[in-house]
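Remarks on the structure that follows.
Up next, chain A:
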Amino acid sequence: MTLVASSTATRLADISGSLNVIHDPEQLAAYEIDRMLPAAAVKPGSRDEISEVVKFCAAEKLAVVPCGARSNLSMGAPLARYDVALDLTRLDHILAYDPGDLTLSVEPGIPLQRLAGVLAGHRQFLPLAVPFLNRATVGGTIAAGVHSPLRQAYGTARDFLLGLEFITGQGAHAKSGGLVVKNVAGYDLHKLMIGAMGTLGVITKLNFRTFPALSATRVFTASFTSAENALSLRQRAVQSPLRLLTMDILSPGAVEVLAGQVAARFEAGPAPVDRLPPGKWAFHATFPTAGTATARYERELKHMAEESGCDWCEICGDDRNPASFGRLREFVPIVLESSPATVVVKMSVRPSKLGGILASVADVAQKNDVRWAAAVGGLGVSYFSLLPSARDEQARLSVEKICEKVLADCARLSGNATIPWCPSEWKSSMKIWGPERADFEQMRKLKNVFDPVGILAPGRFAGGI
Partner candidate 1 sequence: MKFAAQRLNRIHHGAGFAALHAALAICRERRIVWLPLVDAPERRDYSAEGYSRIKAICAAKMNAKLLHDLKELLGPDAVLHRPEELMLYEYDGSVETARPDCVVFPRTTADVEGIVRLAQQHKAPLVGRGAGTGLSGGAIARHGGIVTSFARMNRILEIDAENQIARVQPGVVNSDLSAAVAHLGLHFAPDPSSQKACTIGGNVSENSGGPHTLAYGVTTNHVLALEVVLPTGELLHLGNSALDSPGYDLTGLFVGSEGTFGLVTEITVKLTRLPEAVKTLLAIFDTIDDATETVAEITARGITPAACEMLDGWTIRAVEDYVHAGFPLDCAAILLIDVDGLREVTEVEAAEVEDVCRVHRAREVRVARDARERDLLWKGRKNAFGAAGRVSPSYYTQDGVIPRTKLPATLRRIGEISRKYNLQIGNVFHAGDGNLHPIILFDERNQQQFRDTVAAADEIIAFCVQAGGSITGEHGVGMEKDRLMPLIFSEADLSLMQSVRGIFNPEGLLNPGKIFPDSKGCGEIYARPRREGAAPSARQS
Partner candidate 2 sequence: MSSTSSEAHTDGGNAGRQTAPSAAQSKRSGFSGADKPEYADYSRCVHCGLCLNHCPTYRLWHEEADSPRGRIRQIALVDEGKLALAESFVEHIDRCLDCRACETVCPSGVEYGKLVEFARAQIETNYRRPIASRVIRDLVYRQLLPFPRRISIAARALRLYQRSGLAPLARRTGILRLLGLRERERLLPKIDSDFFFNELGRLYPAHTARRARVAFFAGCVALVTFSELNRATIRVLQANGCEVVVPESQRCCGALAAHAGVRDVARELARANIAAFTDGHFDAIVTNAAGCGSTLKEYAHFFPADDPNHARAQKFAATVRDVSEFLDDLGLVAPMRPVPLRVTYQDSCHLAHGQKVREAPRTLIRAVPGVELVEMPLADQCCGSAGVYNVTQTKASLELLALKMDSVRQTKAQAIVTANPGCILQLRAGSAIHGTGQEVLHVVELLDRALAPQGW
């Protein structure tokens, strides 16, 4: 341990107690990000301690990365520096929950699953069915900006995060929004914090709108020989009066992955995806059951699927769909484990352009001989994952070529593309945050306001922030 590291640890111990400071390199391995280790990790127990830690780091110009369960730390560009891991898992309390008001205020370190248990007691839930659900914390989920298949019906955190409290890069307490569902007082700074990956502040409190729990749901799956047909079912479903809870289109590769052994490890039990014919495109949707509406959903989905030229379709009841929904939710973790060097490109285009982009990516992946799997959300946001069979230079070159083409195609169709997940050693040669955008300049200015010293996860965010 270097002298600097040791003095850092000492100071951190002063703030949070030595029991809550880790400086043993072996234990610090758990805080590794892109093969970098911090000098110390600290687990503050209160907002004030966080503020103290940040103030100290700002004074010493030490780079701090806030983290929770650390499930999404591999996202983003490589850090410029990494001195202190700010572990927020001790801040894991529910601060306020008013089921009658459907509002909830929590600390960032609370695991989503534990929170879900509490909400379920009041027949409510948060529509944050995100990857790594079994361990992810609320704060990490919001900071990473990952979304859920339920986005189709409930939107993203942007739509139900009511307010935030956070510590700025100078250690100041700040807040925006409130704990009421409707509020237009002040600027919506909390929207900036969603997906900011800890670069603007350390989240200390999150306020959410909760939702009545879903009644029983059913899963509809249909199989198609072409992406076009599956997409035409999407279009029909969107234009119908039906209100689907989830809607995704799976490439043949995605069907294979989700029905495979890795997937079963994440979500065991029989799942409708297991029964999908291999080598074909699939349409996967969840819908609520409610009296006579159930039959109507079933009838109309089947009818629309037939009109769209499906080969096969099926409706599964309650017993099977948790697994199916779970595997879809865990698509990213599953693909990450399905190859030694998985690269995931997040693509977003207007839905009518999905056909074009999918044809193009399939073509380029095939030409470069890389296995791929795509899960395409009904709203036009897709996870296109490349699953090379080896983690070597040749694979890197192929993947890079494919990614370049995908990014260019998305840009051409006025869409967005980023590479949220990628092997660490490949990151430097990839456009992790996509092409430079004109508004990155404003973002850099924002960063400078929130974190003038530049100590919060430096380098990890878009535009070199």
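Picked so that all candidates are chains of the complex that A comes from, given by their letters.
Note that a contact is a pair of C-beta atoms (placed from the backbone, for glycine too) under 8 Å apart; a residue touches a chain by one contact, two chains touch by 3 or more; residues count from 1.
Here the structure is a predicted model, which is why all the values come from computation and not from measurement.
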item	value
Candidate touching chain A in this complex, from 1 or 2	1
Residues on chain A engaged by candidate 1 in the complex (per definition of touch)	98-103, 123, 147, 155, 158-159, 168, 172-176, 178-189, 191-192, 194-196, 200, 211-213, 215, 235, 238-239, 241-243, 290-293, 296, 346, 348-352, 379-381, 413-416, 418, 433-434, 437-440, 442-443, 445-446, 449-450, 461-463
